[in-house]
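The other protein chains are all here in position, but one chain of the complex has been omitted.
Just so it is clear, A, B, C, D and E label the chains in written order, and each chain counts residues from 1 on its own.
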Amino acid sequence: MSYWPASSSTTPRYAGPVSFFRLPTLSDPSEADIALIGLPYDGGTTNRAGTRHGPREMRAMSMFIRPFHHVTKTSPYSTHRVADFGDCPMNPLDIGESLDLITDHFATFKVAGTRPLTAGGDHLITLPILRALATDGPVGLIQFDAHSDTNDTYFGDHKYTHGTHVRRGIEEGLIDSKRCVQIGIRGTRYAPDGNDFAENAGVTTLYIEDVYRLGIPGVIAEIRRVVGDAPTYLTFDVDGIDPAYTPGTGTPEVGGYSVFEAQQMVRGLKGLNLIGADVVEVAPPFDPSGNTALVGATMMFEILCCLAV
Amino acid sequence: MSYWPASSSTTPRYAGPVSFFRLPTLSDPSEADIALIGLPYDGGTTNRAGTRHGPREMRAMSMFIRPFHHVTKTSPYSTHRVADFGDCPMNPLDIGESLDLITDHFATFKVAGTRPLTAGGDHLITLPILRALATDGPVGLIQFDAHSDTNDTYFGDHKYTHGTHVRRGIEEGLIDSKRCVQIGIRGTRYAPDGNDFAENAGVTTLYIEDVYRLGIPGVIAEIRRVVGDAPTYLTFDVDGIDPAYTPGTGTPEVGGYSVFEAQQMVRGLKGLNLIGADVVEVAPPFDPSGNTALVGATMMFEILCCLAV
Amino acid sequence: MSYWPASSSTTPRYAGPVSFFRLPTLSDPSEADIALIGLPYDGGTTNRAGTRHGPREMRAMSMFIRPFHHVTKTSPYSTHRVADFGDCPMNPLDIGESLDLITDHFATFKVAGTRPLTAGGDHLITLPILRALATDGPVGLIQFDAHSDTNDTYFGDHKYTHGTHVRRGIEEGLIDSKRCVQIGIRGTRYAPDGNDFAENAGVTTLYIEDVYRLGIPGVIAEIRRVVGDAPTYLTFDVDGIDPAYTPGTGTPEVGGYSVFEAQQMVRGLKGLNLIGADVVEVAPPFDPSGNTALVGATMMFEILCCLAV
Amino acid sequence: MSYWPASSSTTPRYAGPVSFFRLPTLSDPSEADIALIGLPYDGGTTNRAGTRHGPREMRAMSMFIRPFHHVTKTSPYSTHRVADFGDCPMNPLDIGESLDLITDHFATFKVAGTRPLTAGGDHLITLPILRALATDGPVGLIQFDAHSDTNDTYFGDHKYTHGTHVRRGIEEGLIDSKRCVQIGIRGTRYAPDGNDFAENAGVTTLYIEDVYRLGIPGVIAEIRRVVGDAPTYLTFDVDGIDPAYTPGTGTPEVGGYSVFEAQQMVRGLKGLNLIGADVVEVAPPFDPSGNTALVGATMMFEILCCLAV
Amino acid sequence: MSYWPASSSTTPRYAGPVSFFRLPTLSDPSEADIALIGLPYDGGTTNRAGTRHGPREMRAMSMFIRPFHHVTKTSPYSTHRVADFGDCPMNPLDIGESLDLITDHFATFKVAGTRPLTAGGDHLITLPILRALATDGPVGLIQFDAHSDTNDTYFGDHKYTHGTHVRRGIEEGLIDSKRCVQIGIRGTRYAPDGNDFAENAGVTTLYIEDVYRLGIPGVIAEIRRVVGDAPTYLTFDVDGIDPAYTPGTGTPEVGGYSVFEAQQMVRGLKGLNLIGADVVEVAPPFDPSGNTALVGATMMFEILCCLAV
Partner (left out) sequence: MSYWPASSSTTPRYAGPVSFFRLPTLSDPSEADIALIGLPYDGGTTNRAGTRHGPREMRAMSMFIRPFHHVTKTSPYSTHRVADFGDCPMNPLDIGESLDLITDHFATFKVAGTRPLTAGGDHLITLPILRALATDGPVGLIQFDAHSDTNDTYFGDHKYTHGTHVRRGIEEGLIDSKRCVQIGIRGTRYAPDGNDFAENAGVTTLYIEDVYRLGIPGVIAEIRRVVGDAPTYLTFDVDGIDPAYTPGTGTPEVGGYSVFEAQQMVRGLKGLNLIGADVVEVAPPFDPSGNTALVGATMMFEILCCLAV
């Protein structure tokens, strides 16, 4: 049993149903090995919103993605059942309820043994996903991002935002901070000790300067060293990439890596014990050329190829 | 048996599957009374293309349309089975083959007694649709449009374009020219006798000046007089509307009617013997605000309410 | 004592500080008669967000507004102290807290006897403003809008949204439903009885069809009849206007009135007992030409001229 | 001898050389009766610039204009030699030199008896054109515009701007103020007596309210009454139209007439003694949909049809 | 005899006629050594169209290109007669006829010994150009591209598309596959053996990974090795470049080389035996910032400098 994208030799890629990579849409988690899930929630955003429209545009732009990878010459669909499972329930008016709805939804995939690859939404969504997936103990975290997302609170004592979720994940025992690595961190910060929580917790921070100092193979080696062979989650914030490539994001941070470099890094993660992944922070209202959504969709495919081994 | 849009009190309108009016997507024509069909074909375009992306954007913008009409307080879904039947097959590289594919596809709806409401695509698509629907004799045609579309040929002797299809429909005996009325015609023309074919054939042309001279009730009366009670097809080219409302079209023509006036005219057609309809010439690449697609989707709903009586 | 816009004969309008109408920015409510306040909150939005950026863009576009009205040849600044009071505190992560912060902020203006003219933000903001202003008993409400905003709940039992605030205002005794009039209501609705609450409560609904049936003078007369001479609040949702003029809004509804018609209607309200007003639902991320923000700023000035009598 | 647009039945309208209406480009004024001239100068602009790009975009959009008018069924090319004469010399760094270069250039057309129809550029260009054309005494002026453009100075004592040129023209004896009529004036002004110069000089001001009070036929009658049969120049500022139609302009003013109304007014001017005309203030950088340039090009054609009688 | 761009010290670059590099426009091939030709045809496109507008926008953006190259300090206009020859005839409604029209047109340049540098249009246009130019035997091909364009058919058995033309060129004996090199190939493919035809035919494929492995000097050496000194055609598809630089293209493929790298590679080809070249796949409707057209125009100039030796 396998699922394949609708043939573009019959139906042009701009025609036909819109789903991730033109794959079938299913609803029963047990019918797939890897589930592609949209999570159009941006209630954790502290500045420019709009990532609620991310899944729809990433699906639309994923029409450009054909089944086989040009480096490996293999397709994830050859070995794994991959399908689109539509959008996860959430409530745009209620953060707490949304967190619960998301966790409940992903728990059904966890139970079915189906690994999720999610399109956000803002970065807060990683937290409720981990609550569903990391029920067997803290997991490793590979985070491509411009921001550490380990702030404590925003706007008073509000603890659940797209800038605090990694801290929450560590505090809640979902993320093993010693097996957490962040790649591409840069930009101005609120305080001189802005990264103290992460450093004290043992998180490995690869600033953008470190990325260029180590080189891509060095970064890959460092990531693999940090997370090892134990269960690991991968979260890819498109703002880790330079905003020349991904302007359509809520908190752009100039001076990031290129998409090609991001592809190289992700491809270097094959064989790791990945329990799931997400691509977040694509904000179509700020993406006039559509390139951010295209990058998001392509990175989903690159990650899918890592999951499908 | 009835179909209803996905509830937006549960799933926000920007989430969930993208279909016309958030209705279910079906494939068997016999399971619906009215079929919503996308036809992403723009191979008949003589100037700016891009209407191939029309159905996808009209589906996306149709998220704004709720089930009940505010004037009639009724819903088409209460009395008729209405569903999205996906996109019609066509071939972007071959006009002749596309005409045949389209006619074959719509013939299955004709056989099933399911009336189609189609989202184009360029205006050429009306011709192959009529070839499928007008098999019992010429039908009346109500055409909202800035252009008469009764030219003979383009670029030599090419007969099948979005500027010649009405002439072809009359020549082929699909359209009863005496029961054909065009509303909103205007703009410059290629020759002083540019409308001679239509006039000689007995087509009723309501120039934009006539629209304002008659007033909306007068236009409605004139349309009803021309088409009478016999089977009639309705085609709505969004360029009949002023491009302040619908800039996203291939051949914009300034000086048209407003969307509200268009709504009033369409609402006045209730009770006619409509065998099908289409909304054409929405070209998203030229529609930066998305309003053209929103207008297209809303006019589809207005027409749906006329069909569902 | 009076405040005047920075002279554009010295400083070009694209230069210098950005404030409403280039007026001074103050912080003590007692120093003005009419306060211009930004309220960049869109947490009550149920579909496309982005009105959080409305105040900033309306301020920017208000550079085009000179001091004197061309019909009356008077300026509000001649008779009233008018100034920009910056943005109202709110919390993008917490609806309840935001409602309280807004009410507290506007209460200081109520106490000072300074009438607020607010730039939203989504339409929910009218509710906490009224909680601050309507402390002496229910007030009349003049609502320019495509939507009645009298739904009960969204997404379960969530009561505070930009589609329910008028109902809440009536239920809380802030709005005198008998003295409430809505102008421009149209578009599809969730249920056949979608407007029952308003009708049962005695709200006067002027559908868009009523607007054209009555004519602008008739609409003005009807508004004045409904609200009479008692204290009245005016709320102007830019989606009451046709989206050809105001595409940059969260819930566009085709088929509305023109900006000129809106100006005529607002000008007809001079002399009413207005205790405050707002212009809401300008969403810059969906406004590529900037015209929506310009319309919003201009309507603010028209309303200001009504307040300054 | 006549010139005709390149045939779009051979060459698609998006192909081939870009010139006004796809007409030939000439350089000797004596070879045409009516000269189409680009004047990409915006040095007189006091706020948002960009009309320097107006001629190029109006030429591009004029591809949509076919040779025959749908109301008269005649073509200006049947009776008059009409051609594109390229762009007028000017100097973007020097207002005074530009004024002279422009006057010198248009003087050659005056000498040749060739009437110019010019695409601006900002509105200041009307002044140097009139210096070339009104050498036989003051001429009448028909001005479609939101602004009176009779201010005295800007930024100190600077007298030559797009907001002062009409005053200069009257002062210099180029414009007969008694035969000057302005249509569509509106919007806020710098002073209560902002229009005193025009009124004292005997200019006929038709505010937008007057336009709707008189109705289009009344406006036409009034224009004809004011200018009579003597030589008259027509200047069409696209900001006279509502910015829903023409957002791409430097000083948008909401609440204007529609394009259809503008077309009706211009068509009503047939038979007047027109010595030349211009269409100004199209600013492509603020025109994301291109509709402003399309309106500009279409109004040029409508005016051309008035000149070609 | 030489032709030079219109002086921008007299006429600002945004003014005056629009032609490639502001050069004169000619029609007789014998009057130039190198012909710049627009080919606004996108009938071979299988996904997003719009490259029919490419030549017009590349001409507009070529205003930025001055005559002398900053590295060589020479100008192609010093040694070669270079002019704009307008747009090549084609028929947007008929692929077969277009192929013939294009070949016929370019044959006149071949006969005249004038080498063409063409602005597309979609990539299919390379095929009919080669049919005109490669009449003396198969030529070498240097192809900058993300895609190999060696698929066999699309949408059934349709053989002439922008994804199959290189295969056709090899099959027709126009391209010497042993002297064919493709630079920048990447992205997903339809089948694991998606590149088998090219490999079996002996085409040299430099994947994007190879480009970075070899380094730019290595790539140049490899290109020169493959094509040698025999007649060679150069085709530059802008989607070979990363879409951060060139989003305005029909089939964007993330992860490409930079424009600077492309410039370096093209500059390394000086002295090769180039019989002609093209720059294709610039699609302005998807290019909101205009950068894609600017890149296209600049690459045309870089290639022109290679031709002009």
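Miscellaneous remarks
By our rule, a contact is a pair of C-beta atoms (placed from the backbone, for glycine too) under 8 Å apart; a residue touches a chain by one contact, two chains touch by 3 or more.
Because the structure is a prediction, the values reported are computed rather than measured.
Contacts of the undisplayed chain with visible chains (whole complex): A, C, D, E.
Between the chain not shown and the residues A:Gly137, A:Gly173 or A:Gly255, the one that touches is A:Gly255. Of the options C:Thr11, C:Thr72, C:Thr135 or C:Asn200, the residue whose C-beta touches the omitted chain is C:Thr11.
Set against the missing chain, the residues D:Asp42, D:Asp145, D:Asp278 or D:Glu302 yield one that touches it, D:Asp42.
Contact with the undisplayed chain is limited, among C:Pro24, C:Gly86 or C:Gly268, to C:Gly86.
Mapped onto chain E, the footprint of the missing chain covers residues 8-10, 12-14, 63-71, 73-75, 242, 244-245, 258-260, 263, 288-291, 294-295, 298, 301. Chain A residues in contact with the hidden partner, per the touch definition given at the top, are 46-48, 153-156, 185-194, 207-209, 212, 242-244, 247-248, 251-256, 286-289.
Although one chain is hidden here, its contacts on chain C can still be listed: residues 10-12, 14-18, 25, 38, 40, 52-53, 55-56, 59-60, 86-87, 89-90, 92.
Here, only the chains that are shown with their structure count from here on.
The interface holding more C-beta pairs in contact, when B-C is weighed against D-E, is B-C. Rounded to whole angstrom, the centroid-to-centroid distance between chain B and chain D, based on C-alpha atoms, equals 37 Å.
Looking at chain B, one finds that residues 10, 12, 14, 46, 48, 52-53, 92, 154-156, 242, 244, 286, 288-289 touch two or more other chains.
If you draw each protein chain as a dot and join the dots that touch, the picture is not a line, a loop, a star, or fully joined; it has some other shape.
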